[in-house]
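Structure provided below as structure tokens; questions to follow.
The complex appears here without one of its protein chains, the remainder shown in place.
Entry: subunit A
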Amino acid sequence: MPKDFEAKTSGIGAPMKRREDIRFLTGRGVYTDDLKIAGQTYAVFVRSQVAHGRIKAINTEAAAAMPGVLAIFTGEDFKDVGGNPAGWLIKSRNGEPMREPKRPVLAHGKVRHVGDAYAAIVAETYEQGRAAAQQLADDTDIEELPAIIDMKAAAADASNRVHDEIPDNLCYDWGWIEDNRAKVEEVFAKAPHVTTLELVNNRLVPNAMEPRASIGEYFPGTGDYKLTTTSQNPHLTRLLVAAFVLGIPENKLTVVAPDVGGGFGSKIYHYGEEALVLAAAKKLGRPVRWTAERSESFLSDAHGRDHVTKIELACEKDGTFLAFRTETYANVGAYLSNFATVTPTFLHGTLMAGPYKVPHVYVNVKTVFTNTAPVDAYRGAGRPEATFSLERVVDQMCRELGLDPFEVRRKNFITPDMFPYTTPVGLAYDTGNYQATLDKVIEIADVAGFEARRQASAKKGKLRGLGLSTWIEACGIAPSHLVGILGARVGLYDAATVRVNATGNISIMVGAHSHGQGHETVFAQIAAEKLGVPESSIEIVHGDTSKIPFGMGSYGSRSLAVCGVAMTKAIDKIVAKGKKIAAHMLEASEADITFEAGKFQVAGTDKAKTFGEIAFSAYVPHNYPLETLEPGLEETAFYDPANFTYPAGAYLCEAEVDPDTGKVTIEAFHCADDFGNVMNPMIVEGQVHGGVGQGIGQALLESTTYDETGQLLTGSYMDYAMPRASDVPFYNVDYSCQTPCTHNPLGVKGCGEAGAIGSPPAVVNAVIDALHRGGITHVKHIDMPVSPQRVWAAIQG
């Protein structure tokens, strides 16, 4: 940590230890599955064992008669309620709206992927539920249909359909920007050099360590429902399950997301299990709980990535970029999860200019239904896919033309004097300094000493390589009016309420949700600095729709850049009202009142009131301007950003390849990031570490593999290679290059996804570089995960 960050002990920029750690470290966190509710019952889902099939009959009689069984639900019970909707309506190149099949609470008529739940048992005990679920599975007649697994084949074969009403299994065929297509073709036709790469962005299972869990309750006395669930955005879940699926009035449903054990995107979405436990709770008049087993998580959580892309780069012989063109197939799985349609489009195609002043870009994405688990946003969401394609093809071009990958990137960077900069794919970057982060990573990685390290590796018979990735992303997705034009069905603001209590301590209710990010600490740091009070007097409240204002939760690195700003705006209102109260109490003009370090003061005098005195007066308004000012000191602000934020950075991976076994070892990983202003450097570092860890997992280890019949071959931790402590190095993280965001008052950009976005291409570039430096020059590309088997096979040619 740089020294100037270490120096501060409180407020903005201090590496404060996390207050939430105390409960997590002592076993006193309260996650959904930790709750016990009197009278609780257990839901067990009956899931399809085939990837594609027609449900002929479900005979519930024997299961219903088993001990402890209280109710059985099938798709028939939910056929008349709503479906779980897609959050974005995407239009195809020809102007047609996307195909949007209904996603039911329980599969009805057909099952469409292994793990697709078509029935649920509710029983007195979990074991009784499991036994009855097995019986029901035995008593269900499903006619197996040919599975549609390969996405290119799915789009080519109109005879076999995931959804009977969608003839070509195509959700949409999207062009971005379609009007640029002809011009890009023209540039390619005349380009002095064209580099082409075909890439797979491997499907990943998010694998938050806490499995999904939900508890439904119904209170007949009031007609209220309560859903306790593993969610990154309780208000969004409430809106979806109440208004869209079950038709419960929003104000009769409380959604609580208590401590949540990681999300990474997979807990943004509303899932059918949440609707089931609520409906079952009402029917039975008892609480109904469900916790996923890890095997269920593998089969039914929304997966991530899964693109097949052809990317072309047109350039001058000196490496000056002329155009990028991509054709991508994106696998959306069997149903549309909530953000499934925006992830491969507006979170991917709009980033396809990278940090480069490339004049022409055209992106085509065909999103395809298959008989696999739904695919949606996973840490980075579209941006890792864009970055991987760009950074791989740039390296390949350098190799083809004999150019230096550092210099080629530098030559093509948007320069600091060019901001604000509008890209050919529709984004307006507000600020950045890509040269600075590249210089910084070269410095901290000791690139000058690489050759000596390479020779040392060579003496051991190992090949050492250096892989660069210069990435950019768009965070804090906004503004609402723009995303509305693009097809969003929600707004993308956030909200916070600051309640100053009569005794002067403060409760801040935020729309953002913390599931590992440390909001309870960081939001308090910011508020403490703004109000001039100690952090210990501030409580951050999140995760309960009955307490917090309508915010959109946490994903897309948006918590501080959107909700944090909403909080500062609410604080501004508190200060403004405090000045009015102080002016009255101090018998001064409001314009003469200053607020600094927790004190309202008449400028140029020693007349002052403390923050606590003002708060007390607001609630005990004996000496108070009641004729012009309401009592109380509580303010809410909603904030809808003017633009995305644009974090960027340069990552360098140093990898060693064992040519005899193909095993890749990450020897060093260096990150130079520009996140704008940093609120808590300790937490920012932790976010980068975690993102890079996941990126290395994608690059080297993680593979979600379905066989041709649609069986998930990697459905447990024995088959799916999660990164372990021994798979990764210490990471070298620097965030001293800071160009604060120009359109939010905190100047923050977001840091949650950066590591997962920037790291996979750096790793793969390092492996290819190692092979080439080692004289193995026939290898152009190796698909992720770059496993020993694949590397060894590539070396053998």
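Definition applied: a residue touches a chain if its C-beta (ideal position, glycine included) is under 8 Å from a C-beta of that chain, and two chains touch if they have at least 3 such contacts; residues count from 1.
In this section, contacts and distances are computed from a predicted model.
Per its UniProt entry, the chain excluded from the display bears the name "2Fe-2S iron-sulfur cluster binding domain-containing protein", taken from "Urease accessory protein UreG", "UspA domain-containing protein", "2Fe-2S iron-sulfur cluster binding domain-containing protein" or "Carbohydrate ABC transporter membrane protein 1, CUT1 family". When the whole complex is considered, the residue among A:502, A:629 or A:722 that touches the unshown chain is A:722.
Among A:86, A:133, A:148 or A:208, only A:208 touches the chain that is left out of the view. Annotation: of A:163, A:252 or A:294, A:294 touches the absent chain (contact as defined above). Check A:116, A:259 or A:753 against the missing chain and you find that the one touching it is A:259.
Listed here are the subunit A residues that touch the chain not shown: 1-2, 17-18, 20-31, 33-34, 36, 206-211, 259-262, 264, 293-295, 515-518, 682-683, 685-686, 689-694, 696, 716-718, 722-726, 728, 730-733, 755.
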